[in-house]
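Moving on to subunit A:
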Amino acid sequence: MQKRIASMLAALLVPALAAAAPVKIGIINSMTGPQAPIGESLTNGMKLAEEDLKAKGIDLQLVWEDDTGKPQVGLSAVEKLASRDNVVGIVGAYTSAVTNAVAKKANDYKVPLVNPVASKEEITRQGYKYVFRVSATTEDYAAILLDMANSLGKAASIAILNENTDFGVSGAKSAKAIAEKRGIKVVFEEAYSPGSPDYRSTLSKVKAASPELVFMVSYVADAILLMRQSREIGLSPKAFLGAGAGFSTDKFASEQEISNAVFSSTQWTPSASWPGAKEFGDRYQKRFGKVPPYHAANAYAALMVMADAASKAGGDREKLAANLRAGKWDGIFGEVKFQDFDGYQGQNKHQMLVEQVQAGKFVTVWPQKFANGKAIYPFPGWKK
Partner candidate 1 sequence: MSSLLQIEKLNFSYGDLKVLWDVDLTVNQGEIVTVVGSNGAGKSTTLKNVSRLVRASSGKLVFDGQDLHALESHQVVERGIIQVPEGRRIFSEMTVVENLRMGSFVKSTRPDREKNMERVFTLFPRLAERRDQLGGTMSGGEQQMLAIARGLMGNPRLMLLDEPSLGLSPLFVKNIFDIIKEINRQGVTILLVEQNVLQSLRISHRAYVLETGRVVLTGKGEELLRDDRIKKAYLGA
Partner candidate 2 sequence: MLRARKPARGLAALPLVLAVVATILLCLFPAVVSSPYTLHVMILIFLSVVQGESWNVLGGYTGQYSVGHAAYFGMGAYVTIMLLQFKGIAPWYGMWAAVAAAIVLGLVIGSITFRLRGPYFVLASIAVAEIIRLVTLNWKEVTNGAEGILLSGVPPLKIGETVITDWSSKVPFYYAGLALAVLTILVNYAVQHSKLGYYFQAIREDQDAAHSLGIPLARYKNIALAISAFFTAWSGAFYGLYVGFVDPSTVQTVEVSVSIVLICIIGGIGTILGPVVGSLVLVPLAEALRSNLIADGLFALGLDPTSRTGLFLKENLAHAHVLIYGILVVVVILFMPDGVLGYVKAVTRKRATRTEAA
Partner candidate 3 sequence: MSAPILEIKQVYKLFGGLAANSDVSFQMEEGMILGLIGPNGAGKTTLFNCITGYYPPTRGEVLFQGKRLNGLEPDQVCKLGMARTWQKVRPLAKMTVLDNVMVGALCRTGSLKVARDIALEQLHVVKLEHKNGFLAGGLPIGERKKLEVARVLATKPTLLLLDEVMGGLNPAESDEIIQLILDLKKRGLTQMVIEHDMKAIMRISDRIVVLNSGAKLAEGLPQEIVSNKDVITAYLGDALE
């Protein structure tokens, strides 16, 4: 018995002996903790990528690490992946908070990190040489929405309502900056604590300010709550603009009573005209029983890119980094290419999309090039 325990301990402590050099990639994701709901989409996306890569003959070995939504735990994961598991590269993490810590550490270790979805600008502005990001940045979420709004008819005023989290605050900040630059008056601005069952008083204030545009940054569930309560109190601007996250989920769209004609910016949708996007959507739906949110596609793309670059690097991290810097990929996420520009390094210039819920379905309405439907504008009002 004691011997068995000893050998089990040994198994825990001694790094697994490296076999015939598979492509070993670490994954850091929020599998548990408060961020787990979206973390799961990432996991699912990467599972599909894993299948595709194996089908392509890449001997992929993934080491999954849970960061539980905490930066210090994310650090543990990097340490373990970089030094104990000796992965060639890392894909992750999900939240900006964890990614902040993880990116710095990965860069210190010179382990190439491809970030799938964290959108905080700073992450790729630190001069890191080993950090790459497929995701668009927070600023893009607001910019594309206001671009679109502008093209539909010049709006005079905007209300900005966001959840008081990293993503929410930075989204609101860029929305405000862009709005001011374009001469749209910000008539209301407030951050709310997510998870409150009652936003009616806040929304009454918004209504009292009578803005033409209502811009919101919220996660899944709050997005639905906010719209339900907007309907209740009869808040009816020219357009509801949702900055990604909660507004671009299938769950939101399926709430037809409240989601109709709401715009949202997104990094990806199955209806986008990128190669394989639709197939990915169908496959995901079949496999996991839900429409994939953009997080899943981001994660899929990140792992595909990483594995492809790594398979050509032969376990050499420097070479992997060089491959990532030099390479160009095309797939369900459109073109992925890591570039240095405007203070960014290793940042993919991802094309954001604006979609609108029309009869429970997302229709891509902007930019024109990708649009597969016409925008409903202004907001037609609530059905009684």
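Note that in this section a residue touches a chain if its C-beta (ideal position, glycine included) is under 8 Å from a C-beta of that chain, and two chains touch if they have at least 3 such contacts; residues count from 1.
Candidate selection criterion: all candidates are chains of the complex that A comes from, given by their letters.
Keep in mind the model is a prediction, meaning the values are calculated, not measured.
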Out of 1, 2 or 3, the chain that touches subunit A in this complex is option 2
Candidate 2 partner, complex, touching residues on subunit A are 4, 7-9, 11-12, 16, 31-34, 64-66, 68, 70-73, 75-77, 79-80, 82-84, 97, 100-101, 104, 108-109, 120, 122, 126, 164-166, 168-170, 191, 193
